[in-house]
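Below is the structure I would like to discuss, written out as C-alpha cells.
Rather than the whole complex, this shows some of its chains in their spots.
Per-chain residue numbering starts at 1, and chain names A, B and C are given in the order in which the chains are listed.
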Amino acid sequence: MHIMEGFLPPAHALGWSAVSACFLAWGLRSMGRGLRRHPEQRMLFGVAAAFAFLLSALKLPSVTGSCSHPTGVGLGALLFGPAPMVPVGFVVLLFQALLLAHGGITTLGANVFSMAVVGPFVAYGVFRAVAALGMSRSLAVFAAACLGDLATYATTSLQLAWAFPDPVGGMAASLARFAGIFALTQVPIAISEGILTVLVVNAIARF
Amino acid sequence: MLIETTACASRWRGVAPSAKALFALSGAAAAWLARSPDTLAVLAAVPVLAALLGARVPPRAWLGAALAPLGFLLLACMTLLFGPDPHGTWHWNGALLPAVQRTALRSLAVLAALLGFALTTPLPDLLALLRRLRTPELLLDLMALCYRMLFVLRQAWDEGVEAQRARLGHRGWRQRWRSTGMLAGHMAQQVWQRAAALQMAADARSYAGTLRFLPAAFPHARRQNALAALAGALLLALAAGDRW
Amino acid sequence: MVSAPPVLELAGVDHVYPDGSTGLRDCSLALARGRRHALLGANGAGKSTVLLHLNGLLRPGAGQLRHDGQPVDHGRAGLAALRRRVGLVFQDPDRQLFAAHVEEDVSFGPLNLGFDAGTVRARVAAALDAVGLREHAGRAVHRLSFGQKKRVCIAGVLAMEPEVLLLDEPMAGLDAAMQAGLAALLDRLAARGVTVLLSTHDADFAFGWADDIHLLAAGRCIASGRAATLAARPDLLHAAGHRVPLAIALHAELAARGVLPQSPAPRSVPALLDALRALPRQFEHPGETTA
C-alpha cells in the first residue's frame, strides 16, 4: 500500500525524504563499489528494476483491485542482497508514482523507507535466519517474502499513525485503526507474494 | 501505461519539462502552505483546469490516472473517521472531520499539481531534466534502462500470458497460479540473458561505462520557464495570503 | 461432404486495437476441414490478428467466430472448448516456452486439460515423436537451437490433439533445410486429418505448399480460394501487395515459348526446375556444366 501524493503533512514528507535520501546515498555507494568489480551488473540492475516494476504492477490471481505490492523488491533482496535494492526500489517507486500514480513524489521518501528499506532488510534477514535454522529453501523464501511484505505494510501504518494520531487515544489508537483496516487487503497480498516468490525462486533454480 | 500514452499525445509535450516541473512544484508547495478549504479547492482546481484545457488532456484519461490515489484517499479518510479502537470496538470519530477534510483537499491539490506534470511529460523528458540537475549518474542509468526494458518486458509478459491462455493455462485459479509462477520464473531468468545482450550491444557501440544520450531540445525553454515561474508565484501568493 | 460447414469461420469480423489502430475490417474467412491453408499478407496486414481471433484470444468487435458452423461463445467454458480443438503456435519460441525442460513444457497443455499423469505422459511422448524430438525430452529448453525450440512449441500444441493447428509465421528464422522439415511435418499432420493454417508473407512458399490461400491486405480479407485458382489472379495478388508467384510467372513464360507444357503448372520454382531437368535437352553447348 503506497501513501498517496500529498497525504502526509509537509514536516513528515520532508523528514521521511531526508531519511530515505541517506539510505539511497548509502545504497548507491554500495552498488557503485560492486559495479567497479563487475561493471556488467549495471545492465543487470536496470533490467531487474524493470522486472520488479512489472511484477509490482501485476494483478495477482487471487487479489482483485489495484493494490500495488513490493514483490520484486523482496525477491531482489533475496537474489542481490538488501543494499542494491534501495536504489532499485527507489527507481521502481518513482516510476510507479509517475507512470501509474501509485504513491507520489511528495510521499516518495516515506514509501521508499517502507518498501525499499524496511521490506528488503526484513526479507533478507528472515531468509538468512530461517535458512540458518536448516529449514527448506521454499519455506525460507516464503517466510522472507511474506514477512517482508507485512513489515512494509506495518511500517506504512506506523507512518500514517504518526502523521495522524487519534485525538483521544493518540498514535497507538490510530496505529490500531490503520493496521486493522489495511490487514484486510494486505494479509492476502502478503501470502500471494510469498507463494509467487517461492514459485519464481524455484523456477530460477531449475534453469 | 495510460499516463505515459497521454503524456506523449499531450499538447504540452513540447513545453520544456523544467517549466512544467516548476509549475507543478509551486502548486504542491502552495497546497502545503494553504490552510482554508476554499483556497485548497482553488489550488486543486487550477492544475486540473490547466491540464484539461491547456494541455488538452482528455478528462477520461485524467480520471483514469487519478483512480488509484482516489481509492487510497477514500480508504485512508474512512480509516481516520471510522475504525476499531484499541479495545476492538468500531466507532465513528466525528471530531476528526475538519482535519480529514483539510488533509483530503491538500492531497487532492498536490495530486492535481503533480498529475498535471506526469500527464504532460513523458518520463524520458524528466530523465533529461534530472541529468541537468546533476542526479547521480548511476541512478539515471538505472532509470533509463528500466524505462526502456519496462516496455520490452511487458510485451514479453503479455505475449507469454497470451501463449498460456492459448494452451488453457488460465482456465481456473489453480492453472492461473501455476502459469503465473512459471512465467515469472522464466522471465526472471531472462533478466540475466537480456542484461548480457544489452551489455554486448552497448560494447559494440563503444560503451564507456555510462549510458549517455542526447536529450531532446526545447528551444523556447527560457520563455516557458519564466511563464511557469510567474504562474507558480501566483499560486504561492494565493496560498501565502490564505495562511498569513 | 458438400454440406459440411467449415471447421472454423470468421464472418464479417471487425477488430480495433485498444490504441485505436484497426486490426481487421469486415473480414470473412472459412477454413475447410482437413486442408492445408496459408494466410498470405504483408507485415502489418493483420495476419496475427486473424489467428488470435480464430483461437478466441481476441474477441470480434463486430461479426462472429464460428466453429463447426456454430457461433463461439466467448465465455470461459466456450473458450476452453474452442481452444481444446484449435491450437495456436506463436511466432517467437522464446515468448511461449516458459518451462525449464522440454517435457515439462509440452505437458503444460494436457495438464491444463485435466488429464491424469499417465495420459499426459503418453500424449507428451506422442507429440515429441511427431516433431522428431523424442530423444530431447529431458533437455533444458534454453540449450536447444532455434529450430528445435520451434518444434517444441508445435509439440506443446499437438499434445492437446487439436483438430485445427494455427501457426503464426512458422517459417520465419528457419533455414532452407529446417523449412523443408517443418513443411513435411505439417503435411503429415494434414494427412492425419488435422486442418492446418499458417500465416506467411512469402507468396512463393504459400503457393508452393498450401491447398487453399487466404489473402489479407490492410486488415481486409480480400480473397480466399484454391491456390491454383488464386495464382491466376494477378489483380488480387497485386492488391494484397504481392507479385505473382515466381513459379507461376516463369511457367507462363516458358509455356508461352513452348519450352514447358501448358499443364501441369509446377507449384514452386524447385518443382519447375525439376520439370525442366526432366525434359530432354534440345542441344548441348560444348563445355557446359550442369548445376
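What we mean here is this: a residue touches a chain if its C-beta (ideal position, glycine included) is under 8 Å from a C-beta of that chain, and two chains touch if they have at least 3 such contacts.
Not measured: the values here are computed from a predicted model.
Chemist: Give me the full-complex composition, label by label, with copy numbers.
Modeler: The total chain composition of this structure file is A x1, B x1, C x2.
What we mean here is this: only the chains that are shown with their structure count from here on.
Chemist: State the pair with the higher C-beta contact count; candidates are B-C and A-B.
Modeler: A-B
Chemist: Let me spell it out: compute each chain's centre from its C-alpha atoms, then which one is farthest from chain A's centre?
Modeler: Looking at centroid distances, C is the chain farthest away.
Chemist: Measuring centre to centre with CA averages, how many angstrom lie between chain A and chain C?
Modeler: 46
Chemist: Suppose each chain is reduced to the average of its Cα coordinates; what separation in Å results between chain B and chain C?
Modeler: The computed centroid separation for chain B versus chain C comes out at 44 Å.
Chemist: Quick one: chain A and chain B, Cα centre-to-centre, how many Å?
Modeler: 18
Chemist: Which chain B residues sit where two or more other chains touch them?
Modeler: Residues 182, 185-187, 189 of chain B each touch two or more of the other chains.
Chemist: Mind pulling the chain C residues that touch 2 or more other chains?
Modeler: 142
Chemist: Would you tell me which residues of chain C are touching chain B in their complex?
Modeler: 19, 52, 55, 57, 76, 80, 83-84, 87-88, 90, 92, 94-99, 108-109, 112-113, 142, 156-157, 160
Chemist: Help me check something: in the complex, which residues belonging to chain B touch chain C?
Modeler: Touch list, chain B to chain C: 5, 156, 159-160, 162-169, 171, 175, 182-183, 185-187, 189-190.
Chemist: Of all residues in chain B, which touch chain A in the complex?
Modeler: Touching chain A: residues 1, 3-4, 28, 31-32, 65-69, 71-73, 75-76, 78-80, 83-86, 93, 95-96, 99, 103, 106-111, 114-115, 118, 123, 126, 136, 138-139, 141-150, 152-154, 157, 173, 176-178, 180-182, 184-189, 191-192, 194-196, 198-199, 202, 209 of chain B.
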